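Okay, structure first, notes after.
A single protein chain has been removed from this complex, and every other one stays in its place.
Now for chain A:
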């Protein structure tokens, strides 16, 4: 900064008789040692508030106390069976070498290989589809390739499938182990026995995987849809059955009717497992789905069934969901009324339901009747319905008025389907309305010379 001022020839702060030889500010300002002047100037020419590194300490680094050097040395590893001598760099600390096995020997995992004697072969392992040489070759390769059956299958002559090879190897090994095991040995922990190889299952599984893999994207989507639907249906059925079961447990066990409900569900789950034949299943399940609009309400006392898999609803379910107009089997009237109200009013929207509550207050009626008898509840519900009706009527009237207003201003205007005109407050302005109507009518009357019919009167009926 001091330099800049010099360059520009600007007077410096605290100028003292400037024509004299100027003490270059460089020396005056330079305070720190260890860092360059310009770096110091970056901080604004002031020492930092927090103590940072002592500049003196930056110069030197502590020399390591120990003496470290590197040497090119031979080594041996337990992982190698031959006596190959290899060399590598070794870090020597204070003239002593690190000891211990080669660090990477621990990663040399091997599979215990099982070999049989001739007697064992003749006793246990004679098989119609496997000759002695083939079995020998198989076991050799297993040992060589660490049970990597894919590799073995590629190299096996005559060619055999992976499943066959696995099956032969595992069954042979199991037989051998069992024969060798004494009475005290516990083989059930051995992985061959814990996860025994099931060749048929494996074949099926791989076939299925292949099918899935080779399916086109569209088929994938179809499958996903069908599975989702099936899941939804079974869940609904399970829920209904769960409700049923909790009721059945309170009653005597001899209830014949529930059995038909149990039969269809295995059929339904059976459907899901056959989804590997996607297209046809999609059509059949869609047939099942449509006649069950709300699966939860299917178990009601009215006979509802089309295709067989839907549970026969002759089973009396004691707690059907209180949906719509159907009441539950046992309920408190107050709570039931609240539900009915909700189902009646809520489709109209939150604002209207609040408006209904407001109007109820205006009429002095409580939103929940104090004594909910049947008559009272019915009246209450009817009142709410009528209030809803009233509100809708009010909206219609308002809309019509808006239409009229538009028509007045522009008789040829097209009334839009949705009322996007500015809303007019409809309450308490009836007089105004009447007057505007009158004046507008008068104006129209004058502007229509052709309509000279004297009988063209507007009778405003209120």
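Criterion: a residue touches a chain if its C-beta (ideal position, glycine included) is under 8 Å from a C-beta of that chain, and two chains touch if they have at least 3 such contacts; residues count from 1.
FYI, contacts and distances are computed from a predicted model.
Asker: Quick one: find the hidden chain's UniProt protein name among "YEATS domain-containing protein", "Proteasome subunit alpha type", "Elongin-C" or "Sodium/hydrogen exchanger".
Answerer: Its UniProt record gives the name "YEATS domain-containing protein".
Asker: Taking the entire complex into account, which one of A:136, A:220 or A:386 touches the absent chain?
Answerer: Residue touching the absent chain, from the options given: A:386.
Asker: Out of A:190, A:239 or A:333, which touches the unshown chain?
Answerer: A:333
Asker: If the missing chain were put back, which residues of chain A would it touch?
Answerer: Touch set of chain A with respect to the missing chain: 246-247, 250-252, 254-255, 301, 316, 318-319, 327-336, 359-360, 363-366, 369-376, 379-380, 382-383, 386-387, 389-390, 393-394, 396-397, 400-401, 403-404, 407-408, 411-412, 437, 444, 448, 451, 458, 460-462.
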